[in-house]
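Here the complex is missing a single protein chain, while all its other protein chains stay put.
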Amino acid sequence: MKPDLSTNIGGIRMKNPVMTASGTFGYGPEYADLVDINQLGAIVVKGICLHPTKGNELPRTTEVASGLLNAIGLPGPGVDGFVREYMPFLRTYDTPVVVNIWGKTIEEYAEVAARFDSVPGIAGLEVNVSCPNIKEGSAVFGTDIKMFERVVKAIRSATRLPLIPKLAPNVSDIAEYARCAEACGADAISLINSFPSLAVNLDTRRPILANKTGGLSGPAIKPIALRLVWLAAQAVEIPVVAMGGISCARDALEFLLVGASAVAVGTASFVYPDTALRVAAGIGDFLEKEGIASLSDWVGSIKA
Amino acid sequence: MKPDLSTNIGGIRMKNPVMTASGTFGYGPEYADLVDINQLGAIVVKGICLHPTKGNELPRTTEVASGLLNAIGLPGPGVDGFVREYMPFLRTYDTPVVVNIWGKTIEEYAEVAARFDSVPGIAGLEVNVSCPNIKEGSAVFGTDIKMFERVVKAIRSATRLPLIPKLAPNVSDIAEYARCAEACGADAISLINSFPSLAVNLDTRRPILANKTGGLSGPAIKPIALRLVWLAAQAVEIPVVAMGGISCARDALEFLLVGASAVAVGTASFVYPDTALRVAAGIGDFLEKEGIASLSDWVGSIKA
Amino acid sequence: MQLEQATVIAHAPIQGSYNLLQMRAPGVAARVQPGQFIHVKVPYLEECILRRPFSIFRADGESLSILYKDVGKGTRTLQYLEPGESLSILGPLGHGFPEVSAGHFPVLIAGGYGMAALYLVAQRSPVKGVAFFGGRSAQDILCVPEFEALGWKVLVTTEDGSLGQRGLVTDALDAWWAREGSAHSPELFVCGPGGMLKAAARRAEERNCPAWTSVDNNMGCGVGACLTCVLKVKDGESWTWARACREGPVFNSRDILWEELA
Partner (left out) sequence: MQLEQATVIAHAPIQGSYNLLQMRAPGVAARVQPGQFIHVKVPYLEECILRRPFSIFRADGESLSILYKDVGKGTRTLQYLEPGESLSILGPLGHGFPEVSAGHFPVLIAGGYGMAALYLVAQRSPVKGVAFFGGRSAQDILCVPEFEALGWKVLVTTEDGSLGQRGLVTDALDAWWAREGSAHSPELFVCGPGGMLKAAARRAEERNCPAWTSVDNNMGCGVGACLTCVLKVKDGESWTWARACREGPVFNSRDILWEELA
């Protein structure tokens, strides 16, 4: 019997637990020729803020051992541009659309969230508090528990949509942030964002990326992500969406095993655009072979 | 003209800036057939605590993408065993011996440091506050700034030897720890220790390592380490010893460029035992080709 | 655009550090437009996770080929691939070269792998024109007989004079233009290093002639999702980003903010 792969992430009903990770699948059309969007658990679009933004200068990415460093800098069409240009396309699919949002200030975060509240066809909001390039004053939202609390609370009061704060990985105590999100009324949490990193060029003696530092993603960060997801999942009751180096079904099954209720495929989509679909199919095959009737029986079933 | 590669790490004079990383070069004899210890900048031995210890059960290591996960658990002969068994051998070399120390309590740290203070032939102490398996109460020395301060202060009062706290990588603000070490009288700092991580086995549904979590090392962590070293070097005046994924001279040159005064080769020694020597030679060749007369002209010369 | 498992038909060094890789890839080969590229996952190179982009050199029926230079890890490792082995390719990608405009005379300008990238233009163009190939030395000049066989006149320049005229490709172009340009109403098709693109674009602007330039910005995804490969293009009085992999790699030279190109 085919196992039941459906999952519910804080009110977002998904036919399978595999999403795309924000920023790695564009807004949908980019991969639509290659990937049947209807077969995704959910589609998470590139980060959107209030107004159109240009992002960073080049180079924006560089390859490192088993990973990718990026500092794209969140270019995007802004709320209105996104809704106008991409929502008509996205609404043609039978797949939940999760919008990843960010802002430069707490007010901006709240306003973006409020604006999406009334847009038809949006299933939930993922909040990027962990982009290395956004700060308020000297504090970074994702690595300062007080700022984190303020931003999540502000967004919570601005929207009725399912709310998924995306945690920064570079904190000592991830459980603290997970619990804080839960206490502030988040419906789920997601982690990890790419890991703050640096690459330099010996010939120019400069950082390779125009932005200097960037975020590390891909297989290199998988063991780090797996530990953080495990700790976060133990800390809260709300569902956890896991990402970080997932490139095959077995990787995803590991994150589900340690307690994630859904996963997202990021950098791997750049390499094999059909990764998310293969991951979803592979999870089904594995559970079937193991005689596990439902995804929820596997989630968090680690013996440790 | 051959460039001057000598460097001084808080009173430890080294003929070149390349050390071995603690725990990856044994106590010396293991690699003595393969590597001329006299050509190392310094030899840093495996972590030592007060009494003999057995470490963790197996498996203790597992391979991951471009990296190694380890939870050896600090087995060792204890202070007396180390001094008796290995110091006679180590004293035959013209290379500074740095002892990496750890303890279960602040008192133990201080006592280990005090004991080494009077042992001839020891050039300095590196303090492992960042081993994922040591805690006092619920606080981890390396990721709680108050505990960190207490332990560094306690050791500082217990020894006159050059003191090098080794920072934990899993903190949000590495500069804070670097500055704290400097303020407590450390002569240098080193970073990064392996990064807390997890690997699981889908068949057994258990963590692969007996200790559950372990530390990630090797090329996978290099971009993370490079950023942290850059931030730490900007925060303090005392020298920085850098490590994390160094496997060739170019890797080392990157860490020196962002401000490290010396580097350590870790996991790479397991693969090519002569890595540290090749790194030292390669640094010399590079500086010579670039017409840079002295290592110190390269250290921290990043334009950013 | 599709993801296809291609099978190597033939693979050999051709000259200098250039290699010719021919593969069976019926899905991709059927739809190739001149100037498009494929995005290749280099087998056995797992620690380098990204694909590598290569212009489609030839596409005949069910097969296609690329001509690539050994410049780094990916292109070095690619060389181990043997006939019969398979590799994952994504393609055909991007927007290629248009056909030569009515009444215009096609002028190809190429350096490095640009000679490969322009072959399909030369082959499929109803009008055969002139091609300027430039490089450091004879080793860097590719495919001259192939272009001649298609009925193109090929003018070679090398910096060291080891083949053709000594100098830069633009020297030969300028001489030709002075001699024959006015009689011809040239339209430029350019693929080569940044400097060559800029020099050609400048001439096109000065002489008000159409020019199509293929940029080789570093790429991530190759399909428009990652925003790695962008370049600045004019947008009224301002500018906007265009993606080399999606809106390009071939752009109308007039649209590019040349002074901003890396």
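Which chain is which? They are A, B and C, in the order written, and residues in each are numbered from 1.
The working rule: a contact is a pair of C-beta atoms (placed from the backbone, for glycine too) under 8 Å apart; a residue touches a chain by one contact, two chains touch by 3 or more.
Not measured: the values here are computed from a predicted model.
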Fill in: Chains on display which the left-out chain touches in the complete complex
A, B, C
Fill in: Touch criterion as defined above, residue of B:124, B:219, B:244 or B:282 at the omitted chain
B:219
Item to complete: Among B:95, B:170 or B:267, choose the residue that contacts the chain missing from this document, as touch is defined above.
Response: B:267
Worksheet item: Taking the entire complex into account, which one of B:37, B:65 or B:113 touches the absent chain?
Response: B:65
Discussion item. Looking at the full complex, which residue from A:7, A:20, A:66 or A:100 touches the chain that isn't shown here?
Written reply: A:66
Discussion item. If the hidden chain were put back, which residues of chain A would touch it?
Written reply: 65-66, 219
Worksheet, complete the sentence: Residues on chain B facing the left-out chain by the touch rule are 23-26, 30-31, 33-34, 54-55, 58-61, 63, 65-68, 70, 72, 75, 218-219, 267, 269-274
Item to complete: By the contact definition given up top, give the residues of chain C that touch the hidden chain.
Response: 44-47, 77, 80
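Here is the rule we go by: only the chains that are shown with their structure count from here on.
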Practice prompt. Report the pair of chains linked by the most C-beta pairs in contact.
Written response: A-B
Response to the item:
Cα centroid separation, chain A vs chain C, in Å, comes to 36
Worksheet entry | For chain C, residues contacting two or more additional chains | 46-47
Worksheet item: What positions in chain B touch 2 or more of the other chains?
Response: 65-66, 219
